[in-house]
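The other protein chains are all here in position, but one chain of the complex has been omitted.
Chains here go by letter, A, B and C, matching the order in which they are written, and residues are numbered from 1 within each.
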Amino acid sequence: MSARSEVADRTRSFVREVVIPAEPAWGRTLPDAELARLRALAREAGVFAPHAPTALGGLGLPLREWSPVFQEAGYSPIGPAVLNAMAPDEGNMRLLEVVASDEQQERYLRPLVAGDVRSVFAMTEPHPGAGSDPDALATTARRVDGGWLVSGEKRFISGAEGAAFAIVMARTEATGDHGAGATMLLTPMDAAGIRIGPSIGTIEAAIAGGHPYVRFDDVFVPDADVLGAPGQGFRYAQVRLGPARLTHCMRWLGLARRAQHTALDRANGRELFGSPLADLGVAQALLADSEIDLATSDAVIDAAAAALERSDREGAALSSIAKVHCSEAVWRVIDRAVQLCGGDGVSSGLPLIQYLNEVRPFRIYDGSSETHRWAIARRASRARARAVAAGEPRLDIAVRGDG
Amino acid sequence: MSARSEVADRTRSFVREVVIPAEPAWGRTLPDAELARLRALAREAGVFAPHAPTALGGLGLPLREWSPVFQEAGYSPIGPAVLNAMAPDEGNMRLLEVVASDEQQERYLRPLVAGDVRSVFAMTEPHPGAGSDPDALATTARRVDGGWLVSGEKRFISGAEGAAFAIVMARTEATGDHGAGATMLLTPMDAAGIRIGPSIGTIEAAIAGGHPYVRFDDVFVPDADVLGAPGQGFRYAQVRLGPARLTHCMRWLGLARRAQHTALDRANGRELFGSPLADLGVAQALLADSEIDLATSDAVIDAAAAALERSDREGAALSSIAKVHCSEAVWRVIDRAVQLCGGDGVSSGLPLIQYLNEVRPFRIYDGSSETHRWAIARRASRARARAVAAGEPRLDIAVRGDG
Amino acid sequence: MSARSEVADRTRSFVREVVIPAEPAWGRTLPDAELARLRALAREAGVFAPHAPTALGGLGLPLREWSPVFQEAGYSPIGPAVLNAMAPDEGNMRLLEVVASDEQQERYLRPLVAGDVRSVFAMTEPHPGAGSDPDALATTARRVDGGWLVSGEKRFISGAEGAAFAIVMARTEATGDHGAGATMLLTPMDAAGIRIGPSIGTIEAAIAGGHPYVRFDDVFVPDADVLGAPGQGFRYAQVRLGPARLTHCMRWLGLARRAQHTALDRANGRELFGSPLADLGVAQALLADSEIDLATSDAVIDAAAAALERSDREGAALSSIAKVHCSEAVWRVIDRAVQLCGGDGVSSGLPLIQYLNEVRPFRIYDGSSETHRWAIARRASRARARAVAAGEPRLDIAVRGDG
Partner (left out) sequence: MSARSEVADRTRSFVREVVIPAEPAWGRTLPDAELARLRALAREAGVFAPHAPTALGGLGLPLREWSPVFQEAGYSPIGPAVLNAMAPDEGNMRLLEVVASDEQQERYLRPLVAGDVRSVFAMTEPHPGAGSDPDALATTARRVDGGWLVSGEKRFISGAEGAAFAIVMARTEATGDHGAGATMLLTPMDAAGIRIGPSIGTIEAAIAGGHPYVRFDDVFVPDADVLGAPGQGFRYAQVRLGPARLTHCMRWLGLARRAQHTALDRANGRELFGSPLADLGVAQALLADSEIDLATSDAVIDAAAAALERSDREGAALSSIAKVHCSEAVWRVIDRAVQLCGGDGVSSGLPLIQYLNEVRPFRIYDGSSETHRWAIARRASRARARAVAAGEPRLDIAVRGDG
């Protein structure tokens, strides 16, 4: 595990002593008042908004120190929300910190870091719009006097119910000194023309506010609320996505560790056929595979975080690999824990099957495993082709006969 | 990838420009004279014995900087031997550096670092002696006047043919101020009572000198050639094994990268059913999985190397995990490359199937995957049991009903 | 696919034309009245109770012809219930057909086959009672005048809410001409001393009546309601379990085929990056792996059904293998379909994630994969040891050296 700060230790204590005892029962969600109470305690404990800039009330940790902290937070399914380090807010904070104007930061970012409001990131659209293929973006922003009119429909907009504002991705024509492309725009969610719904049933519940459809009908966004420069939306999306993918990995890795601890406790505490379950090899093989999954996930997250601090290109490549590996590894770890806990694992006896449902969608959102694999293969093929073009000898020229 | 030194870049150039063109053809081994010629060039190029102490003629790199260098060396199956960074000599150098007396270092370590001689590590025994279970050690060293008489049989003694000296592990009785236990002893291979053979057929060929049986019949070892303190053999074995496991991972990871480059070249250069193979998804899935295996192996090696520098206990745990993951990952990567190169992959057209045979035994030596998994599970179970005993709440207490 | 009867074709038509259009929406369960309506239609269509004896109103198919029919039924999650071929009733019918007296058949089996009542099989107990290890049976039946008093607690008693009668497994002392052991007893669920609850939250919903705890406090069972002979309970459990495991495989294989059809439709109908998804190799690899899983599951079910008709021993061995393979294969198939359908796959857009939750517990009930693997390995080890004892030469005697 990488650079472990004092914040990580504080977070660990806070989550175990304060957060876990407050977790809601099977099938329930955390009431708003309870979340507010826990957040107040988190602020007192000095563990609130660890990733956000100190100037705005965060703890200002650099990216390479996030992993141990976010893993500790994720040890409870409600931990990241309590610490204000949950998606989509956490990624939006990062994006606004890097791209937003001072004025936008005061208006939108400061209350977000403070935990006074929630936000959404409105990019995904119903088929055939922007989904796995972002280029298919169908929502548009039309130039009008003093601003833009946004129209289109989004879906899987996590956290939309109750959110204060949205970052909307829309297609824009070339105007003045800006080329055509995708543009990010900020808008309060109570702006005229925004309609939330229908809601979408999902199997995970960690993000408050659901994942509904959101419709935009000629929503007016003044020029002051354009985020960064028009036409640069896809570039900014990458700024957000690299770290956002990794923080998902970190949080869910924490939850996977919780599942593994549950499995180890069960293995240590139960006997089967007269032996402690922990000594039965079929169980040992599962436990060991999970340890390997946890350790390799932890290591590749650190490597990707370091790469992101070094260079955008390297960071994108390695965070893509980390995303695939971690999303699949955490799911395997929890699945094995379910298996080791038997009937309790698939019922309300233990929360494990809920955890499994909680992480299942992560193999799909932020780029499905298949889309990432396609991109990883293409990136590797092209890098190698460039190397060969630059003089590396081709290695696949077969010898004729056995020399 | 971790701390990348200038040595890594030099090694990369040296291996591609000097070593690869000198690789022997399918089924042949590198002649001794050719090895000597290449080693001379390696010394000139400043890439020889990168891990060994500078006082003895090595480059003195710290453990955390080995990985990129050893990976570059391993990019050629003969690279590690050319750089004098191959097993078992490399692990023996480490062991002698830490444990040997000044006199022993002059006599045994200096010529080993210089590449003037080869060495063996004589621990493994025929069943039911020391194999997967080191405690079963059957070879003994009996106290006699001025030294010890070693008797027993070892097997899979890599590099024995032509080696100058051996580090032998033997069971010793308590004597004077030393307790009973395993003891390491140094002995020239031409000492009276040492007999090599029979040889054992293997499918890998990277280590010169085979992996034969070696028999010791009342071989006299003077007190001055006892390595460290009597009775401490198993502790010293760990000193050797932690890094030695990792350097195997590093070297073979380099070879796996070579296989992946071969597969990428083939995928970029061939068409199938009218499309470049690199664009066919079934191939892309294989290529992507290999990229993930390479990146996670690289990351967990770095994590384990850092842990080894931090603490023995953490280092042992993580190097065990790294060993299982890397030994299986490099084998999968090469297997996929074989698959992507079709007929050439399983024949003398390309060296890939040789590479596959070269790395297959690594899933068995230095502790089989199964033995490691057993140890990993047990270590995790015990660590968790200690944590629970120290106050962590048990997580597996099932709720009765769906509350 | 094995012997395909006309019943299979009729069932196929019935499920597609009548059952699928009646499936409840996301998160809803089938109302009782609707089930009754569908069952009436199933009787008319000549597809009701295909496995039950004709004398009692079933279609009387022999075991080797069940698979195609049950697969067609399972193509809809409510299909097996509509056809009265769902667990636990279907397995109970088999058990009663083989073991029950004529009188018991009239009283309990006839209304069960007719679909007038539901039943439960009360074997599993809370830890440390009968779970993975049936020998731990804690519920007892005490001999009293004219019958037995049953006391103990069961859990995961599928279908208990609303069931008319139970088959209870209890430990009995030796009495008269019967030895001590486990005994099966029939009892109406409204007998004095039976209390249902608490209920247990689960993620699957295909079986009506939940999976609650059921408590027995001195429940009187007259001698006439003992099933078969006292002390023979474990033997009868095997009679039930062999085919019951296989029918689970058959039903869930039908649902997995439905998921694969959904994925194929999506792959045929959608484009990604400008190509039909069905032509993208990463998708093709998933689709092909699912085809392989479906075909091997189908084949091994047929092999196990044939073995069950041939001999109990062979049948037990092969049905255990089939159970592990199929329970894992159907889960992989549905998981891949979820993946290929992206956001719709993990939300209420499509029923796939419900299907995944529906089959997840099958890797645990009727013997977990781990328990079966342990038993499969032990069975293979012992069979081989017997063969060697009977004269087969041992094959693991290693040659010394490479002679």
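Assume a contact is a pair of C-beta atoms (placed from the backbone, for glycine too) under 8 Å apart; a residue touches a chain by one contact, two chains touch by 3 or more.
Computed from a predicted structure; not experimentally measured.
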item	value
Options C:Ser101, C:Thr140 or C:Gln284, residue touching the unrepresented chain	C:Gln284
Omitted-chain contact residue, chosen from B:Ala208, B:Leu280 or B:Leu294	B:Leu280
Given C:Thr247, C:Thr262, C:Gln339 or C:Asn357, the one touching the chain that is not displayed	C:Thr262
Residue, one of B:Arg43, B:Arg143, B:His178 or B:Arg270, that touches the chain absent here	B:Arg270
Positions on chain C contacted by the hidden chain, ascending	1, 16, 20, 25-27, 258, 260-269, 278, 281, 283-285, 287-289, 291-292, 295-296, 298-300, 302-303, 318, 321-322, 324-325, 341, 344, 347-350, 372-374, 376-378, 380-381, 384-385, 388, 392-396, 398-403
In chain B, positions touching the absent partner	26-27, 124, 127-128, 131-133, 155-156, 200-204, 211, 270-273, 280, 282-283, 286, 338-340, 342-343, 345-349, 353, 356-357, 360-361, 363-365, 368-370, 373-374
Chain A residues touching the omitted chain (full complex)	197-201, 212-213, 280-285, 400-403
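Everything that follows uses one rule, which is that only the chains that are shown with their structure count from here on.
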item	value
Angle (degrees, nearest 5) of the CA superposition of chain B onto chain C	180
Greatest separation from chain C - chain, by CA centre	B
Chain centre separation in whole Å, for chain B relative to chain A (CA means)	38
Separation of mean Cα positions, chain C and chain B [Å, integer]	49
Interface hub residues of chain A, defined as touching at least two other chains	26-27, 283, 347-349, 373-374
